[in-house]
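A single protein chain has been removed from this complex, and every other one stays in its place.
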Amino acid sequence: MELLTPNIGLVFWMSLAFLVVLFLLKKFAWSGILQALKDREDFIEKSLKSAEEAKAQMSSLKAENENLLAEARAEREQILKEAKDMKDKIMSDAKVSASEEGNRLINAARTEIEKEKNQALSDIKKQVAELSIQIAEKVIRTELSDKNAQQALVDSHLNQTTVN
Amino acid sequence: MNRTKASFLALALVFMTSLVVYANDEGTHSELETFVPGDVIIHHVLDNHEIHIGNFHVPLPIILYDQANGGIVGPFSSHHLANGSNYMGYAMSHEKIYFVGEGNDIVHDEQGHINAPKPYDFSITKSVVGIFITVFLLIFIFSIAAKGYKLREGQAPKGLQSAVEPLILFVRDEIAKPSIGKKYERFLPFLLTVFFFIWIANMLGLIPFIGGFNVTGNIAVALVLALLTFFITAANGNKDYWMHILWTPGVPWWLKVPIPLMFIIEFIGFLSKPIVLMLRLFANITAGHIIILAFVSLIFIFNNLYGAAGGFGVSIVSIIFSIFMFCIELLVAFLQAYVFTLLSALYFGSAVEEHAHEH
Partner (left out) sequence: MELLTILLDGLAHMGAGIGAGIAVIGAGLGIGRIGGSALESMARQPEVSGDIRANMIVAAALVEGAAFFGIIVCLLIALN
């Protein structure tokens, strides 16, 4: 059966041609092409990896920046808080001292006034006593001369004192 | 949409006309005798000492090796042997060349056999021309592609380079890597060459009207390819591989001693792998050619039976079916190249595989 019996000549030519093309392509095409493909793949992989690394670096940098920023913000907050506290303290201190001072002043004034009042009262008392003595003296004197006159004097004195 | 339709129609028209011309050629061939489709088909599937392009018959050089006649004879043109004529004592019958002696004709005995000595035929036949065209195309395409890789190193591929790159990557990533494993790089040149050789040769056989090459559908071509796979497998077989054949691990001892049953089975498997590989390629491609030719032959069968009207009527149907078969064969052309390469890679993989020693 001819369809199934390989022809020796065709086997020969096929082997020759195929081995030659295999050798030629292996030497001049496949090695170069496969190497180039591999190189390109390696390059792409490397690029991707380095991009990934850069990305990671970027994100770490960003995180660091954020950290720094957050720190700065916290510090600012703290400073502000401290300042506010200090202000509050100063203000409250000032208030306290002011009120104390005022109280003291008021107290002092009050005592002074009290003292003055007492002084004045004692002065008045003294004067009243002196006046009483004078009146009494005068009364006594006029009594000694005339009874009516003495009466009139006493009345007038008394009137005067009530006016006073 | 309209454009694609128009181009499809144009393509179909070209197909039709070429098939009709192809078929006409067939007709003139066999008008002398009655049309026997089987003979015509087998004649076209088999190798030939000339190429038919349309109505032209291109003679091819004949080279013979005849020990009785002092070694290599030729090359001389095959038109000297056309129609059974005698040249230098050689005559040809059914593409077989016999030494009949100067001036004699081929004599058939009662059984129809020819009892003349047959020299070894190393002629550049149609299939050899097909092989050369394939080889030329391979070298042409891949030298350009390789140059592209050198010129545009590290850049995106361009032109022919970008056309072949996906296929190269396909062979590497889909066939070689998963089937062979770590050591795939050693086999890659062979696998790539086999893949592209078979594919291009298959497609060469599908081009109508240029002689009907049947390169990969020739058993000698398939045989050489399968034998190369076989030899490479055997040459690269590691200890585990041979051990698996000689003393299959993991089966009961009575299958190995006293009758080495497992060895026989494994050895048959070892030998049948390349045979099946050869048969698959040969039978698939030849079957495709036979089916297409059978559809074309239908026209002539009906022409002989019912006259020109019958032939014309059937031609419409058979051309549609032929076009359909051509499309299928385009797929098969790729698929057979893929299957051959994949199975070769699997055999290589089994040869170099490092077995885990647990079974």
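We call the chains A and B, going by the order they appear; numbering starts again at 1 in every chain.
Just so it is clear, a contact is a pair of C-beta atoms (placed from the backbone, for glycine too) under 8 Å apart; a residue touches a chain by one contact, two chains touch by 3 or more.
Please read all numbers here as calculations on a predicted model, not as lab measurements.
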Contact with the hidden chain (one of B:88, B:139, B:279 or B:301): B:279
Residue, one of B:101, B:159, B:178 or B:307, that touches the chain absent here: B:178
Interface residues of chain A (partner: the chain not displayed): 1, 3-4
Chain B residues that touch the omitted chain in the full complex: 174, 178, 276-277, 279-280, 283-284, 335, 338-339, 342-343, 346
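Just so it is clear, only the chains that are shown with their structure count from here on.
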Chain B partner contacts - residues on chain A that touch it in the complex: 2-15, 17-18, 20-22, 24-26, 28-34, 36-37, 39-40, 43
Contact footprint of chain A on chain B as seen in their complex: 42, 45-47, 63, 94, 120-125, 127-128, 131-132, 135, 138-139, 142-143, 145-146, 149-150, 153-154, 165, 168-169, 172, 185, 188-190, 192-193, 197, 218-221, 223-225, 228, 286
